[in-house]
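Here the complex is missing one protein chain, while the rest keep their positions.
Moving on to subunit A:
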Amino acid sequence: MTQAVDTPRTASRQATFTGLKCKECGETYQPEAKHVCEDVCFGPLEVAYDYDAIRRQVTRETIQAGPNSIWRYRAFLPVETDTPIDVGTGMTPLLSAQRLARRLGLKQLYIKNDAVNMPTLSFKDRVVSVALTRARELGFTTVSCASTGNLANSTAAIAAHAGLECCVFIPADLEAGKILGTLIYDPTVMAVQGNYDQVNRLCSEVANTKGWGFVNINLRPYYSEGSKTLGFEVAEQLGWQLPDHIVAPLASGSLFSKIHKGFQEFIKVGLVEDKPVRFSGAQAEGCSPISQAFKEGRDFITPVKPNTIAKSIAIGNPADGVYALDIARKTNGTIEDVTDAEIIEGIKLLAETEGIFTETAGGTTIAVLKKLAEAGKINPDETTVAYITGNGLKTQEAVKGYIGEPLTIEPKLNSFERAWERANTLNRLEWQQTLV
């Protein structure tokens, strides 16, 4: 489907957001490029809205009549313009995952498939579309980010579309697909010799010295709001109702808390009925500071040094970790972690049952889904949504050596017949092994 993009600018509609507010102490600030409560407690800032104004602007019908992208929810997003950067981001499939459900003993399982989000095949396109639209409004001409890979892809691509200068920072050891998938848009790429937390800290310092819009630093209050659309879309795609249980990956914890915020906002303005939704989070064992805190009953996060193949979610010092903990606990959800071997099995399981090739973060989510289902922590009758946030073609290294090889044959019928018989014999042997 073709989506109209970037029509000429017209007059601004009435903005529905009023400013920024500290999540910790409630201090308010002007809606500028600022992410820290500088005047009081150094807590994170969040966008504050006028929900009466949103209620006046929005009905189910106005949303359904809107663009086939995240911008159908524009009244809930912190931008002023009538012409946001719309590259067709969002409205990804919500798939009824019946074969995976049967394998896990569940009945009502859905996959929200952001492995096919546009334009760069991860959920990050949602947050970047919002951040760069706001960056343009605030007058930035250069944009930047601290990324584990997917964000660099997305920032570079959407900046190219919007004609913004771009400089991204990544850990030097990222998967080849993520580096190539950034360089193709011709930004400046800084490959930092360190882990993501070191990249992040460096970017905080750069943000203080350069007049750049860092999507996940000084623009983070706007950027993170884009993740709410993963909540909005699921509610709309389920026929304007909320699921019973969601399972999502945890890196910084931002996505998880914004899906929760999205559901709460839809309830607040009367678009869906209020009901309890359980929130469960997934981490890789090699980087599980939030899961550890959850299991130990702590309300604070002790940072860790990441060591996992799930690089896209390898954040050892998660900015919103305490908020994710709080949501999992108060919604009667859980937070679990899985090994790298289980992550690979998770990637394969989703591919083999549903035809979706996800990256390591998605493998983590599926592996945790499986673990929770086996432990009886998901009621089989619950409407459960697992969020798949990225595409497996970007992290091919992770599964190399764990999947089959092509059967090389000559261009002759008998060569094919021999190979086919051999393949079937191998299949039978595998079945026998499974049965034993």
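In the analysis below, a residue touches a chain if its C-beta (ideal position, glycine included) is under 8 Å from a C-beta of that chain, and two chains touch if they have at least 3 such contacts; residues count from 1.
In this section, contacts and distances are computed from a predicted model.
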{"item": "Protein name (UniProt record) of the chain left out of view, among \"ABC transporter substrate-binding protein\", \"Acyl carrier protein\", \"Sulfate transport system permease protein CysT\" or \"MoaD/ThiS family protein\"", "value": "\"MoaD/ThiS family protein\""}
{"item": "Contacting the left-out chain in the complete assembly, out of A:T92, A:N117, A:S154 or A:S252", "value": "A:S252"}
{"item": "Among A:S69, A:T89 or A:N317, the residue in touch with the chain that has been omitted", "value": "A:N317"}
{"item": "Contacting the left-out chain in the complete assembly, out of A:H161, A:R201, A:K268 or A:R329", "value": "A:R201"}
{"item": "Contacts of subunit A with the absent chain, listed as residue ranges", "value": "24, 35-44, 146, 196-201, 203-205, 208, 214, 216-217, 220, 251-254, 300, 302-303, 305, 315, 317-320, 322"}
